[in-house]
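Of the protein chains in this complex, one is absent; all others appear in place.
And then chain A:
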Amino acid sequence: MPFMPVKFNLQKRVKLAQGLWMLYWFSVIAGILIFSLGIFFKIELRKRSEMMDDNESHLVPNLLILAGMLACGFNAFGGKVCHDSLDPMKFSKWKPMLKTYLQLCCGFNILLVLVSLLCFLMQFSVYLTLAEGLSYAIRFYKDTDTPGRCFMKRTLDMTQIEFRCCGNNNFRDWFEVQWISNRYLDMSNDVVKDRVLSNVEGKYLMDSVPFSCCNPGSPRPCIQHHLTNNSAHYDYDHRTEELNIWTRGCREALFSYYSSLMSSIGVLVLFTIVLESVDMAGLKYLSTALETMSEPENPECESEGWLLEKGVKETFSDLLTKLKTLGRTNQVEGGDAPETPAAFASI
């Protein structure tokens, strides 16, 4: 007893073939979209790899690029099959490949499920990488003369301006690092000497932030230095002042950007999974409808299409027995060997 049978006459078959052809081309566009989003994501990760200490994982964008290319290939093939399906001569060319094709599509769908899961789960990894990378970036901000870190200052300034953030968790992270290089400190000056001697590690610490933390929306010119000293500036209270510098931390800002990007890609991949499943079901119906034509010479005859030849339970039990016999064929048993190819042909 076939699973979900549907009766088809010529008109219905033609409509199914045409509709499925359009759906396959729509899926090709979805595949192209996934491919280009994978490339975009990879570029975005590369652009800010300095903020992530150069050890960010490129697994998700690489998988997306692969999935996009596979989707394009599979769906273009499916579209070609649908286009040829109403011509019995051309369709007989594709008939033997259909079973393998549907199995491959099934495997591809499982890959897409994995990719969408990763899109949502890898966000934690991005968060942790960002936390570590940003703290290193702030520490190496002043090392503009060290090869390999010359552009850390530039990258961090540009990031703080672009994402409207300051420091790792907030602007106070800048108070704990020396972000002015010793090259620009007058060591003969007493103030400088006192400050350097005032802490254990001999760092020149101060309650100031770089200019890139400044908020252009503030009504007053930016106060960068002596931030916690109210008396250093006229009419200034650092506890109530919110518009002077960016209050958000860069980890939060960058993470919300990447997480929204990954979430939208994940949703798109889920949508593609649904689309691919509909494509597979349609192709199954079309191929079975064409196979079960009572009079192969008469194109106007009726036929029946289905999703599975037997019911769901029977198909699963068949599959399980097949898997068991697969295991057994490795053992030397001359009698059972010819049975397995016949068992495979029943789906």
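FYI, a contact is a pair of C-beta atoms (placed from the backbone, for glycine too) under 8 Å apart; a residue touches a chain by one contact, two chains touch by 3 or more; residues count from 1.
Definition applied: contacts and distances are computed from a predicted model.
Novice: For the chain that's not shown, choose its UniProt protein name out of "U3 small nucleolar RNA-associated protein 4 homolog", "Bms1-type G domain-containing protein", "Peripherin 2-like a" or "WD repeat domain 46".
Specialist: "Peripherin 2-like a"
Novice: Determine which one of A:Ala76, A:Leu102 or A:Leu185 touches the chain that has been left out.
Specialist: A:Leu185
Novice: Thinking of the whole complex, not just what is shown, which of A:Lys15, A:Arg154 or A:Arg328 touches the missing chain?
Specialist: Touches the omitted chain: A:Arg154.
Novice: Of A:Pro96, A:Pro221 or A:Gly327, which sits in contact with the chain we cannot see?
Specialist: Checking each option in A:Pro96, A:Pro221 or A:Gly327, the one touching the absent chain turns out to be A:Pro221.
Novice: List every residue of chain A that touches the chain not included in the displayed model.
Specialist: The list for chain A reads 144-145, 150, 153-154, 157-158, 161, 179-181, 183-186, 189, 210-212, 214, 216-217, 219-222, 224, 233-235.
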